[in-house]
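Since the structure comes first, as structure tokens, the remarks are kept for the end.
Left out: one protein chain. Kept in place: all the others.
Just so it is clear, A, B and C label the chains in written order, and each chain counts residues from 1 on its own.
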Amino acid sequence: MGGAILAYLAKRITPMLSSIVSFLAISSAAVVFFTMTSSTDVVTVSVRNFTLQFGLNAYSWVFAAMVMGISALVSLYNIAYMSGKDRLGYFNLNFTLAIMSMMGIVFANDWISFFIFWEIMTWSSFLIVVYNGIDEGKIGTKYMIFSAVGGYAMLMAIVITNSQIDSFLIADLINAYPTFGHGMQAMIGILFLIGFSVKAAVMPLHVWAPRAYSDSPMSFTAIFSGLLSKMGIFGMAIMFISVFSKASIGDTFIYSQVIAWLGGVTAVMATFYAVIQKDAKRLLAYSSIAQLGYIVTGLAIGTKLSVMSALFLAVIHALYKGILFMAVGAVERQAGSTNLEQLGALIRKMPWTFFSALIAAIALAGIPPLGGFVGKWMLYESMITSTNPSHLFLVILIFLSSTAAFLYVYRLLFGLFLGQEEPEWDHVKEAPAPMVIPMVLMALTLILLGYAPGLLFEPIANGMEFLGFENVGWQMSSLSNIWGDTVDMQYVWGSVVTLFVLGAIFITIKNRKSTRYVTTKDIHTSGEIPEAHENLTYAVDFYKPFERAIEPVMRKTMDFYYNHFGNGLESLFGFVRKIYTGNGQTYAMYVVIFLVILLLIGEQIFK
Amino acid sequence: MEDILKLLGGAAATMLLAFVVGATYGGLVRKIIARTQNRVGPPWYQNFVDISKLYMKDTAVHHGVMQHIGPAFAITASVTVLMFVPVLREGGWFPWFENLNFKGDIIFLIYMMVFGSLGMALGIGQTGNPNASIGVSRGLSMMVGYEIPFVLSLVSVMVQTHTTSITGLMEWQTQNGWLMFEAPFAFITMLLAILGMFHYAPFDIAHAPSEIASGPPSEFGGKYLAMMMTSGSIFAFAKLVFLVDVFMNGASNLVMLVVKTLLLYMVPVLYGAVSPRYRTEQAIRYLWGWPVFFGIIALIYSIYI
Amino acid sequence: MVVSPVHFIAVPLLAAFLMPILAKVNKNLLRIVPGIVLTYLGYVSVVLMNRVATEGTIIEVLAGWSAPWGINLVYTPFTGFLATLMIAMSFLIWLYSFKFKKVDDEPALKYFILQLMLTTGSVGLVLTGDIFNFFVFMEIIALSSYALTAFYRDRNGAEAAFKYLLIGAFASTLFLLAIVLLYSQVGTLNMAEISVRMHDVPTSMKVSILVLFLVGIGIEAEMFPLNGWAPDAYSQAPSPVGVAFAALVVKAGVYGLVRITYTLFGIEGSGIGPFLIIMGGITLVMAEITALKQTSLKRMLAYSSIGQMGFVLIAFGIGTHEAVFGAIFLMFNHAIIKGLLFMSGSYLVYNTPNKEIKYLSGYGMKMPVISLFFSLGALAIVGLPPFAGFWSKLYILLAAADGALYGLIALILVVSIIEIVYYFRVVGRLYFGKPAEGSIMRKPTVGGMIAMSILAIAILVVGFYPDIITGYIDAAASSILNTDEYIKNALGAVNELTPVENIIQ
Partner (left out) sequence: MENIDFNQILSIAIYGSAVGLILIGLYAVLMKKHLTKIIIGLSIIDAGIHLLFIAIGYISNGTSPIFSEKGISLVSEGTKMVDPVPQALVLTAIVIGFGVTAVALSLVIRLYRHHQTARIDQIKTLKW
């Protein structure tokens, strides 16, 4: 444990050199972490009258392992991705800082250190979001404002809890929570939730997310959307499982209902936005907000199965979102643009990237053989089997967003890799090795988790038992719900893969010699053959009909309301500052008026 | 060792049965539609002839690896759905047919049905044919349309019977009667959803022959087209069997099976034969209109009975 | 050479008046003299701080006269801490302005004299135990800061100085009036005795004295309605003076306010606490709102430091030990962070037309070190965790939470969000705008760099390991809080009350 902290503190000083150094620092921290997980001693740092405790428990092990594993791989990717760019030292400093702060959050046992690392994570990721220097749409300030709102809401909650139970330890809050008054519970609960849901991009507070994810460099977005948002989930899980479950009955109902529906609405709206996006990065940004919506719903429902599914989805989401962002980053680096409408047919030029993107897309859509399905299945089961009826209608919402997910998943793959081969993209080559290796590795883990999800269930189960659930049952590969129905992933996986291989072999072998490859230009176009330069790819407004169908829902975006509110405030402040007229005499007048008022009412206030 | 053999044999038998029945249904449908447009129409075995001709063809043109993977996905999906659906109740004299149904459940099957079309879409994307891509985009948008009522009805059924596995559903139905009558609204929603699922007339925008030259498979020839057609027919049969199992408590023997599936199959076919073609957004709006309305009633009904 | 508090006042005054003669002797001598004086004072303050930590408050009776008449200097942990802070800051300011006005020597002489006077005034004000002496030191500060604000001929410093003078003179007259009324009631000028005799003064008279005091010193401490002069003075003064304002003048003003409310009138149950909270809150909100709309960097920094002072007032208004600790910690943080911001800020905007922020885009690349200092300062002032600002804000919020003032916490946090907005707007522009061609950079002087790096290191060190100074602050907080211990010490030098009555009537 000490080693892990020592390692990531050490990397604080080395990042200035270059991404290779930051990769070594992160991977060394990862190695130390994985070897040292057994000891659970607590490291304390004392500040005046309270101590900051750092300790590792079963629950935080899950997140820590996820953060360490994926950030090590992504930093390997980072070396290649960032090799050409300028201001490398600056970028790597913040890159490593963000990862270090995530580790800090996961290790923190008390709220103050939790908050400290939370804020470090915020501003270091802020510095990366504005790294590209494009500031139109004020994405940097928007991100900063929202995370400040979240951070400060949490600070307020921490401060209030301390005034109630006079200690910062998370454990103390958990067992002292039932003793608070009704109003107090609600206030603390809501404040904490605001703080966490800003990071987890839940609907009303998600406005910053799409631009922030798509504007920052791709190697960081993999971390940003994959892991940073999970810190919000990390906090939310603590609140939901261990704190709210003990709260008075009235409260739990509100939290689980409201947040569940918020998650559902986020999922649907974000998916709709994702479908109509033109740029791959924005599409993925909205899609990761949608996935977060699932996870939040899972957590909010609160049954054993749904929390298990939420945590499982959280890890799987980090994996496939990492791959997809890295893939888009590779395409951006090789082809120079990520506009879905211009790109096409990179499959022949970037096969490995396509392979990992395909696996990630299948997992994202939740299609059976892979891990995505496992998470989704558990989520649906938990909702169908749950007692209160509103969850049943929520199932439809979630299902709508997951079927719509197929749309944007296909659009992404088709836009980038399939479709007509255009001469302008002929120069594109496969991404360099350090980019491809992490992607393929993550894809293989996804496939593995599809076959044996138990590998991930075990740590999650221990984590949940640590947080408050009793005897969370799990099997290596079969999923079951409280009604006793099971899906045996081994059979599913086995049958799908064998059939697929048989089908593929059959179709390739059958009169092998006579099939010949022909370019995408030579196609059945009833007579007139398209010349080379004629672009036949149908990618512009790919889902126009779908867009027209959901038109009424999409008219006003949340962004519109926030900008409106912002301008309103701005003009109010403009009016307020007029009070300083600049004329010395008016200032003297203010003094005299103030003096007279005070003299008159002095009696009452200073009795 | 013995039961693996039994399993394999059963699987092979089911696949053959599905292919045969599916293809004959295809032929029948072509005949019925022709009859409604008062022309004679091809003989009922026309599908078998097309498929076998296509398999025999020598030259086949392909545009890259995905064109192989596409049909492979399709055949995998249809056969897996077939595997995980109890074709005949175990009481019947062909015990081999209930194969792996105890391993999967309804949500898994919903996803498998989607798996096929998504896989094929990827294959089609590789071909680069603009008509094909337009077809795919319409098909997928339509899919979102009909999935909702489809899921609505299944969820309400699951909630009513408190089980998510098909075998569980069938046991429930043996005790208290066919779900067709027990959950009437769910059945109505399902009927409306089927219209969309089988891509017949009102919702055949994806394969619209006149506009986009038979849509997605327009680039597939020879063995690829053959593979697509076989998986298409198996898939049709598998879906029908699934629906029969869910709403009419499956069939104990082959004859009952054929009768029930044919009855169910006639609903979209006949409705399709007489109706014009919806534009995609009209289709989606329709599918999210009445069917969803009935679905919600079904859900409420299932919660409170 | 016994070391005593009086050196704080005598040595710099002597040096200030000797400087013109020394300057005649050798031209660059006048730059070194303030350095020597300030280092010596630094040494004195360190020795005294340890002595105070061991033996408790040190009383220094001046010119023989005992307490009621004579002026005595009271060196309590609280005043000691402030004095050390002020001396350290003025040393850094001296370092920062070492190369000041190399061109024509004559104003440099005036500048250094005035700067030294400013330091003496503020240190003296903090140490004195006598109310009239407090007034005299207040005037010294005022006069030297009027002159310093109007230092540059080109910029409209004169206008800012005149406004400052107008309001400042007003403040001193009110303060004097308060002393007059106080003397008429209580008959003594020594603060300790005043607070002893205060409770037998009729309430109506007591209220009016308090109001006069509050308004008088409030102007110096930039409370809301009274701080019209402050933004102009900050922004027009030469940059080292801006730092002096933020570090010394405002601190002296706030100290005065606190000394009067805490010691003279006693804070418990007298309604002063809530008054301070409300006034501090309004100052905070008004200052931050106007700061958001500022276009010139120095005015923005000016409003932000007024806002921070409002925050300190809130903390002092809460009045619990925790809150006072937070307030003193915030004063310390504000001095070092705002100092760094002013120093680096002035280099950044040195040659942009009227100090506009919008010309700053892209300076991150051209002046990397300075912009790094500025962004470090920005991160710290806003209170982000790893830096010093966080701890002080946290303690104050904790105190507010203990007092169940949830509305106040919400207000403070909302306002700090506004603060984040305008600071990060500047930092964002620094690093990520496109640099305008042809903007000439002003190379920072060596002294300036050293001063800024010391401040930056101080921020980081305190941020990471706040326990270094929390010990001193704790002692300071407790010393300001229990007034009777202050009285016992201050009057201890003269155990019996001299028969004042027999002389008058």
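By definition in this document, a contact is a pair of C-beta atoms (placed from the backbone, for glycine too) under 8 Å apart; a residue touches a chain by one contact, two chains touch by 3 or more.
Because the structure is a prediction, the values reported are computed rather than measured.
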Handout entry: Neighbouring shown chains of the undisplayed chain, as defined at the top
Key = A, C
Problem - Hidden-chain contact residue, picked from the options C:38, C:113 or C:147 - result: C:147
Completion exercise
Among listed residues C:235, C:392, C:416 or C:479, the absent chain is touched only by C:235
Problem - Sole residue of C:290, C:371 or C:416 that reaches the chain not shown, by the stated touch rule - result: C:290
Exercise for the section: Please give every residue of chain C in contact with the chain that is not shown. Expected result: 69, 132, 135-136, 139, 142-143, 146-147, 150, 153, 156, 158-163, 165-166, 168-170, 172-173, 176-177, 179-180, 183-184, 189, 231-232, 235-236, 290, 293-294, 503-505
Handout entry: Interface residues of chain A (partner: the chain not displayed)
Key = 577-578, 580-585, 588-589, 592
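Note that only the chains that are shown with their structure count from here on.
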Exercise for the section: Quick one: label the inter-chain contact graph as line, ring, star, complete or other. Expected result: line
Completion exercise
The chain whose mean C-alpha position lies nearest the overall protein Cα centroid is chain A
Practice task
Would you identify the chain whose Cα-based centre sits farthest away from the centre of chain A?
Solution key: C
Exercise for the section: Give, as an integer number of Å, the spacing between the C-alpha centres of chain C and chain B. Expected result: 80
Problem - Partner chain C, residues of chain A touching it in the complex - result: 46-48, 112, 115-120, 122-123, 126-127, 130-133, 135, 140-141, 144-145, 148-149, 152-153, 155-156, 159-160, 162-163, 187, 570, 573-574, 576-577, 579-580, 582, 584-588, 590-591, 593-595, 598-599, 602-607
Handout entry: chain A partner contacts - residues on chain C that touch it in the complex
Key = 162-163, 166-167, 170-171, 174, 203-204, 206-208, 210-212, 214-215, 219, 225-226, 228-229, 231-232, 265, 270-272, 274-275, 286, 289-290, 292-293, 379, 384-386, 390-391, 394, 397-398, 400-402, 404, 406, 409-410, 413-414, 416-417, 420-421, 424-425, 428, 431-434, 466-467, 470, 474
Problem - In the complex with chain B, residue positions of chain A that touch it - result: 344-345, 347-348, 351, 358, 365-368, 373, 376-377, 380-381, 384-385, 389, 392-393, 395-396, 399-400, 403-404, 406-407, 409-410, 413-414, 417-421, 481, 483-488, 491-492, 495-496, 499-500, 503-504, 506-508, 510-511, 514-526, 536-539, 542-543, 545-546, 548-549
